[in-house]
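All protein chains but one are shown at their positions in the complex.
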Amino acid sequence: MALLDKIREALEPLGAKVEEVRPGYISVSVDAGNMRKAAQLLFSLGFDHVVSVEGVDWIKDKEIEVAYHAASYEPELHGVIVKLSTRIPRDKPELDTLIEVWPSALYPERETWEMLGIVFRGHPELKRLLLPPDYQGPPPLRKDYRVVEEGFIVDLTRKQ
Amino acid sequence: MAEDVYKPGNLLVSLKRHAAAIATGLRYLLSTKRMTVRYPEFVIDLGEGYRGMIRWHRDRCISCSLCAQICPAAAMKMYKLPGEKKMYPGINYQRCIFCGFCVDVCPVFALEHTPVHDISYEELDEMIYVPTKFDTEWVSPAAKEGARPVKVVFDEEVGLRHEPQ
Amino acid sequence: MAPQPLDKVVEFILSPHIFAPLIYPGLLAAMLVLLTLIWAERKMTAKVQLRYGPLYVLKPLGGIIQLIADAIKFMFQEPILPRKADKWVFVLAPVTMMAFTIIPFAFIPAAPGFVGVDLEYSLPLVLSLSALVPPLILATSWAANNKFTLLGGVREAFMMVAYETSLFIAAFAIATYYGTLSLSKIVEAQTVPGIVLNPIAAAIFFVAMLMTASKLPYDIVEGEQEIVAGPFTEYSGILYMLVMGASYMELYVLSLVFVELFLGGWKPVIPALASIHPAFQGIALFIKAYLVLLFAVFLRSVYARYRLDQALEIGWKKLFPLSLISVVWSLILLVITGGA
Partner (left out) sequence: MTSPGSSELRGNPYFWYRLMGRDEEGYDVYELFIGPQHPASGHMRIIVRLDGDIIVDAEPDIGYVHRTMEKLAEGREYLKNIPLFERATIIDAANITWGYVRAVEQLLGLEAPPRAEYLRTLLAEINRIASHLYGFGIAGIMLNHSTMFMWAFGDREVWVQLAEDLTGARLTHSYIIPGGVRRNLPQDFKEKALKAIRYMEKRLQDYERIFVKNPVIIARYVDVGVIKAEEAKRLGIVGPNLRAAGVRYDARIAEEYGAYPELDFEIPTREEGDAMARLLVRIEEIKQSMSMIKQILDKIPDGPIFHEKYYRMLPPKLKEFVEQTGRLKLPGAFIRLKPEPGEAVARVEMGHGEVFYHIVSDGGIKPYRVRIVTPAFRNVVLYRYLTRGARFMDLPAIYGSIDYFPPEGDR
């Protein structure tokens, strides 16, 4: 059975939307409450580690998409990445941690907490990692934190 | 290669390894190879193709501003100078990362790389090249003060050889 | 017709009691060793590593006076006293350390009959004096009141007990064979170099010497990758120069002892040289000692650092039993050959 079908069969009972974005890149989106179950199912299918935990701030939808990219060290699953994602409200970004399923999510989850302000319930170490310990501003990877890029024109005629 | 070679051996093996390490050290102690290029006395001739300081030719420039738009470090900017109709590019060497995108995107060869790379500055302001300052030849200060140019030659025995020219 | 008092002064200076501790093999020679040895160490390491090393201070001679430049720099640097340090100990310990490395020169014979104070027990005395340095390193580490110095001090304490025992036993093993504890008599009695008679003792003495002076592969006390500079972390300026110089001085003292115990002391390799002028004998000792020193510092470019527990294991489990074996070996030799 093709891998995609296997994943469909396993995860669709949870109400997951499974699609193949590109060859070797499968996207699975579930409700926030089903994340852990979906993760466990993916783990049992052989996806034994998390490559990345990240958030995408869809500010227009007032939602944050939290995505776990899982992959496998097993030779038959080489070259496949599964994105397990969920959307949670922007103003109350909370989610259960998945480090029990994937210990490799430990540091990426910590980083996602720091950069997007997503609280992973049950994570033992939600403290600053990359930013200075006394950083006060909004989570920097949210879209309402703006970085101003300079223009490419300097007008020296207007000086003085 | 036997698997257990990289394990602690018995006294004899270990003495042999000690001897081999010391002998290798002594062999290098007595050899005449050197890797160092003694820079202020010798300067490597980088030759064609090296992405060094950027030379701008005012006469060729068509003020298309592509170079300023492509600059990933915001080093290259278009300057509007008093008394000039057109805008011309200037560069801020505090920021330039020598990626060479500006040179590659210039459609009229107004920008080109020079092999000069060893310019130093005393003040930060000197590193900003407005168009009036930008259109000059680059000269390596070491070369100007009589450093001997050396050429890098690949060599099987010493890796890189630096041959005086 | 030189005036009488000047003759007296020259005679006074040339008398072994003054000349030995102050000029050779003592203070002046030691300073020369210090200055050139560190340069040679850097130069040799650079050579192995395909670099140039110190070059630009007196370029025609390969930068040989680099260390003088460094010393001047240290002299004019501000010696910083940490606020929480025990100031008296912090300052006095390096000074005392240097003193204890210099005093042994009074007892080390430099040529036949040429020694500051000729003692029957010069060997144990010299070794004991140099064994006074490690406790002072402990003192510096405690006085500086810093986490890294403290760890360095603990390391020194562990190392000290591991090597001193083997060092003493190895030295006594060879002395047993000669039947004397006087360095001059040991040299006189050596017809065959000690290293041939008792290579085990020589090897142990050399390794323990490296441990004493914190040279690679045993520079554990300074372990800069973990503990910055060990006990010397807080030192700067002239005090830093003293603590760093002390380990080289110790190495010099021990290598003189090594040469006198195992390499025939001042006896030149070509005996004819000695008959030209007695001074050649002193020079022979110096050259031998210097070669030993060069080899000891050369090892820096070959080795990495052992771990503390591994060094202790080497000290207690390998050197110590071997040193006992070397004593037995000496006794057997003594019985077979009937003594020197």
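Order of writing sets the labels: A, B and C. Residues in every chain begin at 1.
By our rule, a residue touches a chain if its C-beta (ideal position, glycine included) is under 8 Å from a C-beta of that chain, and two chains touch if they have at least 3 such contacts.
Model, not experiment: these values are computed from the prediction.
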Touch partners, limited to displayed chains, of the chain removed from view: A, B, C
Per the touch definition above, residue among A:L98, A:M115 or A:V154 touching the missing chain: A:M115
Subunit A residues that touch the omitted chain in the full complex: 21-22, 24-25, 48-52, 54, 56-57, 67, 69, 71, 73, 75, 78-79, 81, 83, 102-104, 106-108, 111, 115, 124-125, 128-132, 140-141, 145, 147, 149
Interface residues of subunit C (partner: the chain not displayed): 45, 48-51, 147-148, 151, 216-217, 219-220, 223-226, 228, 300-310
Positions on subunit B where the hidden chain makes contact: 5-9, 14, 17-18, 20-21, 23-25, 28, 35, 49-51, 64, 66, 69-73, 97-101, 104-107, 109, 113, 152, 154-160
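Convention: only the chains that are shown with their structure count from here on.
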Interchain centroid distance [CA atoms averaged], subunit A/subunit C, Å: 62
Whole-Å separation of chain centres (CA-atom averages), subunit A against subunit B: 40
Shared interface positions of subunit A, touching two or more other chains: none
Junction residues of subunit B - those touching two or more other chains: none
Of all residues in subunit B, those that touch subunit C in their complex: 21-22, 24-26, 28-29, 33-36, 38
In the complex, subunit C residues that touch subunit B: 44, 47-52, 55, 298-299, 301-303
For the subunit B and subunit A complex, residues of the former touching the latter: 65, 68-69, 71, 74, 76-82, 87, 90, 130
